[in-house]
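Missing here is one protein chain; the remaining ones are kept as they sit in the complex.
Letters A, B and C mark the chains as written, and numbering starts fresh at 1 in each.
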């Protein structure tokens, strides 16, 4: 089981701020997780429509598409940051 | 007649903060005025010992050695500035 | 060593400067940057931006800022460093972010200040939403020039 968090317009598209997911394998890459989520269609497909505008953090650290996700991890998806 | 002002360590060397001087000609260059003052010897010679460390302003504007000085002008001599 | 604060409350830049420097005689310069909510002023003058909402990722935010201030302290000899970033809803003219960097010499203080705000804008999990006067709202898009500003510091 992993926790998935959605921020900013990704949250608005998925309609979810936080959810849990049972991983199909012991570990998968961030890229594979994105495919899995986008395949749900609807707001999830819309959230990942332009993958280049989506950033990811695994356990509160920025993560690249090839990073691995395991049970117990907290995975967050969000747009490029715009604070400051 | 011109007014001459001395600042910082130049004032300490000449022992004068402000003085007046009758120009020998209608107009002379800053460089010529420096020669005239240094020729007085003593603290004045000491003030101009290293000419590269002396800056000048004529009528409150920074002035190069070739700038002209005329009767009524206010001429100031000082070291390179160190404020800020 | 840095003071880091993420809060809905406004900050008092003067009080933060005083707190950073009080009793110190080793500091020669303090650099400071304050970011404020700017109304995207149209030609006509009517406000476009009614409010700005800053969303963040609470579990990650302070950690990300700590990374940034630690990097600044690694690069420059800082004698003090403060980063305060507000979250929540803010009106035009209000403060968003405060960066302070103190050092013995001015160049380190000024460079660290620029570095801190450049990296905060590109490496800390904040997202701005503009609530418009017409009732709509838009998520502010990341700007390429912010990435370029942050990248200036990569080669050092």
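The criterion applied here is as follows: a contact is a pair of C-beta atoms (placed from the backbone, for glycine too) under 8 Å apart; a residue touches a chain by one contact, two chains touch by 3 or more.
Quantities reported herein were computed from a predicted structural model and do not represent experimental measurements.
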Chains in view that touch the one left out, judged over the entire complex: B, C
Of C:4, C:17, C:59 or C:133, the one touching the omitted chain in the full complex: C:17
Interface residues of chain B (partner: the chain not displayed): 5, 7-9, 57, 60-62, 74, 76, 78-84
Residues of chain C (touch criterion as defined above) contacting the omitted chain: 12-15, 17-18, 21, 23-39, 41, 47, 92-93, 104, 106-107, 109-110, 113-114, 117, 145, 149
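Here is the rule we go by: only the chains that are shown with their structure count from here on.
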Rounded Å distance between chain A and chain C, as computed from the means of their C-alpha atoms: 26
Intercentroid distance (Cα basis), chain C paired with chain B, Å: 48
